[in-house]
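Apart from one protein chain that is not included, each protein chain of the complex appears where it belongs.
The first chain written gets the first letter, and so on, giving A and B; residue counts start at 1 in each chain.
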Amino acid sequence: MDTMTEGNILEVRDLTVRFMMNEGTVHAVNGVTFSLPEGKSIGIVGESGCGKTVSAYSVTQLLPKTARVSGQILFREKEGTITDIAKLPVDGKEIRRIRGQEISMIFQEPMSSLSPVHTVFNQLAEAMILFQGMTKKQARERCVELLKLVGIENAERRVDEYPFQFSGGMRQRAMIAMALARNPRILIADEPTTALDVTLQAQVLSLIQEMQDEFKLSMILITHALGVVAHMVDYIHIMYLGRVVESGPTLEIFENPKHPYTRGLLNSIPKLHGKRGQRVSSIPGAVPSAYSLPEGCVFRARCSERRSACMYEIPRRIQVGSEHYVSCCLYDGEEDQYAANA
Amino acid sequence: MDQGLSSQQATQNVPLPKPPSADDDSTALGKTEEKVFYATQWQLMWWKFRKHKVAMVSAVVIIFMYICAIFAPFIAPYAPTERHRGFLYVPPQKVRFWDENGFSLRPFVYPIEQEIDIMTMQRKYIEDTSKRLPVKFFVRGSSYKLLGLFECDIHLFGVEDGKVFLFGTDNMGRDLFTRVLYGAQISMSIGLVGVFLSLLLGLVFGGISGYYGGAVDNAIQRIIEVLRSFPTIPLWMALGAALPPELSPVGVYMGITIILSLIGWTALGRQVRGKVLALKNEDFVIAARLAGTSEPRIIMTHLIPSFMSHIIASLTLSIPSMILAETSLSFLGIGLRPPVVSWGVMLQQAQNVNTLMMAPWLLIPGVFVVVYVLAFNFLGDGLRDAADPYGV
Partner (left out) sequence: MPQMPEDTVLQVTNLKKYFPIESGFLRRKVVGNVRAVDGVSFYIKKGRTLGLVGESGCGKTTVARTILRAIDPTEGSILFRTRDGIVDMATLDNEGLKKARTEIQMVFQDPYSSLNPRMPIMDIIAEPLRAHGYSRKDQEERVKELLELVGLRAEYARRYPHSFSGGQRQRIGIARALALNPSVVVADEPVSALDVSVQAQVLNLLLDLQEQMGLTYLFISHDLSVVRYLCDRVAVMYLGRIVELADVDILYGQPRHPYTSTLLSSVPDADPRSAWHAKAIKGEITGPPREVRGCAFAPRCPYAVGICKSTAPELRSISTDESVTHEVACHLAEELELEGVS
């Protein structure tokens, strides 16, 4: 029997995802570990292609058939039993139940996950009628209520429109409403605002925040913008090339970043109160291809503090604070130090 | 992919400690990766195409078929119109390497003799197994012009004092094998010529339509719509019937190709228009315009290369429909006519049920039509997959 830390609703352990392609193997996710405490929110942050979406999709088994997934994805059911999602049969009843009632997702591109040929009502009501046993009338009331909740005006009328009749921001809201319609316990939001303008982003983010409070959701927020997670989540996991390089409480990550990549990333964000002509420090080079992973530390080619050890040793996960972990050989000795202090 | 730290990047940032040389990933690039960086569009396409095994096999089949067609007079043992008296409706003969008398390295056939069944008044052919007729290679026979140039009378194979009919003969005693080969010349070239004409028409009209837009575009689009709304077979029949009957066989051939391509270009025209429309406002085309590059040169260096691979792929896919059209027309008796030999013309003779019952081998040209069409479809599929080496 698998065990989980008390208070966690989801634990992902040593998740590895490869895509077998004609051109070779894509090492999309290489041993990712994170946990989601019940009622809290975590942020997964990283640059394009680092495996954020793939990690999220594997939690609900939404990956294409070409994917090879290994590792554990432990989920604590309402009754307290533990299910390993990674072991559930593909497209079986169990995983569909989890997707339908327990874990909801909000996608980056709302149009691709809303069906263009069904009205918003039909799509929203499906889960309610199917899983929650509502009548059509009840479902309708609830739909209107949800659409109003996510700030769509004239909800009574708009509920019967098709997604293409909605503007970009409204679609994203409808997506959120749809995710909430299932009364999920976990909400996974994959770059919910990347396609939106700043003013809309602000609207949608505060909506998500409200909903999380209101429904007591546990949330995984995926984004490449550190500015967004700074205000939205309790814990942050920084990913680079399929690995989590650093994780910890939000404040700790921002104020006491350990990994050279985290520090580089934080420094390279342009600030609203910058100065004309000032140079933003940047990380040299670009992210290497996921086809041929470099040996040793994946970040070493761009790292300003690399050592010879980085060349052949895959860095261990080292605890440097009460909930703060970093995978970097610079901190090799500090585990003992932390343990001694604690 | 590449992470070469350029001098400038390095100086802008925190100074990098000199890495141990083996750690410099930019020098440790794999040979294959390096090769990909310098690969042109066509190289990338070739690498991608090579992975498509069925398409590769199809390509080989097609090339083989064309070589056979080009060298038809040499490969065929007889002339296409040569009648062999007393050998009407001979079934395909077996080429043997051994019989009860043992094995022979040289393949041989048995001579055949005609016998009339008095009861049914039907011909029967009896193999005379007492005698072996060895198949000889590079034998002299009827003379022909190889590639239309060289007078020559050597044939790939043949038998002396006897006959060899690999695919049998038809109602007039003509060798079917020979005729399939000669028919290939016509049938397999009509597709190419027709497609080439369609390509020209499609490129010109589609290109103009997409590039200039406005009223011209409108007019061309309407014409295409009208052309496409005709049911094809009756249209072909009408046009085919309109060809003057006194036209020489070559004239009919040209006429048919032109008819086929006049109707066939519309699909291609649409495609070209779509591509041009999309490309016209592509950033790199605007950049070229801002750079001062002239319009004709933009068309030649940016537009055409960008959609050529797609066009070639879809052309390949449209060749089968050309040959099918030719076959159908000839089969219906309104396309090519004897004495021209094409697969369609040959199949026309296999039209009635009686002949079919009696001489099913007359359907052999149909087998070749099927093989040819399938091979082109597979090839086209492979090309289409490889056509955009930059896509995901």
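Things to note:
Basically, contacts are C-beta pairs under 8 Å (C-beta built on N, C-alpha and C of every residue); 3 or more make two chains touch, one makes a residue touch a chain.
Source: prediction; values computed, not measured.
Only one residue in the set A:83, A:201 or A:327 touches the chain that does not appear here, and it is A:201.
Where chain B meets the omitted chain, the residues involved are 1-2, 4, 6-9, 12, 36-41, 44, 218, 222, 282-284, 286-294, 301-302, 305-306, 390. Where chain A meets the chain that is not shown, the touching residues are 47-48, 167-169, 197-203, 205-206, 224-228, 230-231, 250-251, 254, 264-266, 268-284, 286-287.
FYI, only the chains that are shown with their structure count from here on.
Averaging C-alpha coordinates per chain places the centre of chain A 52 Å away from that of chain B.
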